[in-house]
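Every protein chain of the complex appears in place save one, which is left out.
On to subunit A.
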């Protein structure tokens, strides 16, 4: 056949949608740098990054779920159960083993959530909501409603995620950065990542291409469980303890961050770096309201508007690409 079409033109398209969100973040940063003297100080930046850690870990896990076409509303409940288990196991086996086992508990809970949703075929939104209520119940049963603390001699080592470890940057910030880079690479460059995109974009097409779609969904829930457990251990590390009502409602903030970053709630499109940008935007807005001494009541209005704009842009862009199809 013809050879001229063998090498299609490698034209780099500068798509507004690809980088619009980075431009948005940049605009906010520039504005805050010019209108305050405190924003661009290293102390503020370090604090800001540390504030982004917990939502960031949840949001990075949620990104994989949403790209694969499912929602996990159980992540903050998984966070609580994993942190409670982590604190208990830390008192038994020490800080390092306790942390690793906490991640294992998160993985197991995520696998259970995913398996239930795949087997029952209920909508993931409702299914994971139901499971989150169960996990919260489990958290109360485990603690009897009380706060669980690490022993006082463990406290210094246990607080590694909350304290500055590298040029003032907290251990939690480094944990978040490593997680984001690893999961970003997984989604971008592995066969698993490709399958996640395919399943989220068109589950039936993926299935007919030989992708084991149930396995993909269970895997993303499991990964999200590990992320939730890591977030839980950061929170526990800050307080030196864990309790059943930890992190309530954070799963929704995490989903908001994913959406603001530009990952499509319809599945099949998005990226981890977008979520990182989304999380930082949310954090910077909160930071900016404080620095400018604006009434923080309006912070919620701004956040809400931002989410609406992001979702509207997504549905508008996907409608437009459908129409342009011949």
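Assume contacts are C-beta pairs under 8 Å (C-beta built on N, C-alpha and C of every residue); 3 or more make two chains touch, one makes a residue touch a chain; residues count from 1.
Heads up, the rule we're going with is that contacts and distances are computed from a predicted model.
Q: If you had to name the missing chain as UniProt does, which of "NADH-quinone oxidoreductase subunit H", "Sugar ABC transporter ATP-binding protein", "Acyl-CoA desaturase" or "protein-glutamate methylesterase" would it be?
A: When "NADH-quinone oxidoreductase subunit H", "Sugar ABC transporter ATP-binding protein", "Acyl-CoA desaturase" or "protein-glutamate methylesterase" are compared with UniProt, the left-out chain turns out to be "Sugar ABC transporter ATP-binding protein".
Q: Using the touch definition from the top, which of A:39, A:71, A:135 or A:197 touches the missing chain?
A: Answering carefully, the residue with contact to the hidden chain is A:197.
Q: Of the residues A:123, A:151 or A:209, I need the one that contacts the missing chain.
A: Among A:123, A:151 or A:209, only A:209 touches the chain that is not shown.
Q: What does the interface between subunit A and the hidden chain look like in terms of residue numbers?
A: Residues of subunit A in touch with the missing chain: 1-3, 5-13, 189-192, 194-195, 197-198, 201-202, 204-212, 264, 266, 268-269, 318, 321-322, 324-326.
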